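This view holds just a subset of the chains, kept in their places.
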Amino acid sequence: MTAIADPPVPEAAPLPVPEPAPETKPRDILIICYSGELEKTWATMILATTAAAMGARVRVFLTFWGLQTFVKDDRRITGENAMQKMMSLMQRPGISHRKLSKMNFLGMGPWMMRKLAKQHNVASPKELLEIGQAMGVEFMPCQMTMDMFGLKRDDMIDGLGEPVGAATVISLLQEGDAPLFI
Amino acid sequence: MTAIADPPVPEAAPLPVPEPAPETKPRDILIICYSGELEKTWATMILATTAAAMGARVRVFLTFWGLQTFVKDDRRITGENAMQKMMSLMQRPGISHRKLSKMNFLGMGPWMMRKLAKQHNVASPKELLEIGQAMGVEFMPCQMTMDMFGLKRDDMIDGLGEPVGAATVISLLQEGDAPLFI
């Protein structure tokens, strides 16, 4: 369109060296894993592993209920004081114990969902977690959530990064990461 | 780095033609429609139609409970096996049958919400869907969700795009789409 109005190209014009346009640099992916529900854990893991498989740098910030998902599956009670222990009792932590956001019906909903996934060769959240870790997805626990729930490093699964705070999330957002709050 | 290899600046260098800064290109909008709740369906549709009206390219990825919203309203039972059928029974699909995330009270909450919307000239989700489709909003069903729930193309409303996977979502994120996980 503007070509019509362009001035004639001067004879000795240097060939422009094409610089990579900033926009073409693929963005890193930042998932804020806030929810502890089975479906959202699934969504997080599918997006994270897909992105890692495509060569993207993927960071997952584990916060609030989302952090409970990354407690070791065999921990039944976590926390240092009575209140923290009671909260872990009311909501069993661990990736194999996630519940649906609805249709739980005494565990029937999650069981059906897991069964349907198996029938259609969709990996379980736990399998996807292992795949994600093997592919370099970086899991960053939220320090404040660890403190509030009385969770210690030893309560958490292996291979997580150092606990970080909200400032780390904001920095990544400011730098242009593509954010998903799940 | 490339500066080293740059040719010497010729004497009659043409005035640099300012290229539009990449940042000024308006971003496309990508909504990941994950939830099937009435309010979130509303939020999705209002944002999608507003963006389309403003000339933005809008894509809506339909996944998990969000896909159920785009099943034809008159389908009562969907799915191929018993478990899939039971799940559709427990959660009636279709955009006219969305429930609130709370305050359902045997349907009174959604009824009041729809009534209030009408009083204030807010279009229903179904009307907004039709407007969105007319304005070119692209609805992309999630292949994996279709498989897991046993949904067939014929179960879905007309005008949806081809089913795609998580890789499509990640590509768009990497290219700089503004993402909303709703």
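The first chain written gets the first letter, and so on, giving A and B; residue counts start at 1 in each chain.
Basically, contacts are C-beta pairs under 8 Å (C-beta built on N, C-alpha and C of every residue); 3 or more make two chains touch, one makes a residue touch a chain.
It should be emphasised that the depicted structure is a prediction, and the values quoted were computed from it without experimental measurement.
Copy number for the full complex in this structure file, with 2 chains shown: 3.
Everything below uses one rule, namely that only the chains that are shown with their structure count from here on.
Between the Cα centres of subunit A and subunit B there is a gap of 20 Å. On the subunit A side of its complex with subunit B, the touching residues are 6-7, 9-10, 12-15, 17, 19, 21-23, 26-27, 29, 39-40, 42-43, 46-47, 50-51, 54, 56, 102-103, 105, 109, 112-113, 115-117, 120, 122, 178-182. Note for the complex: subunit B touches subunit A at residues 2, 6-7, 9-14, 17, 22-23, 25, 32, 34, 63-65, 83-84, 86-87, 90-91, 144, 147-149, 165-167, 169-171, 173-177, 179, 181.
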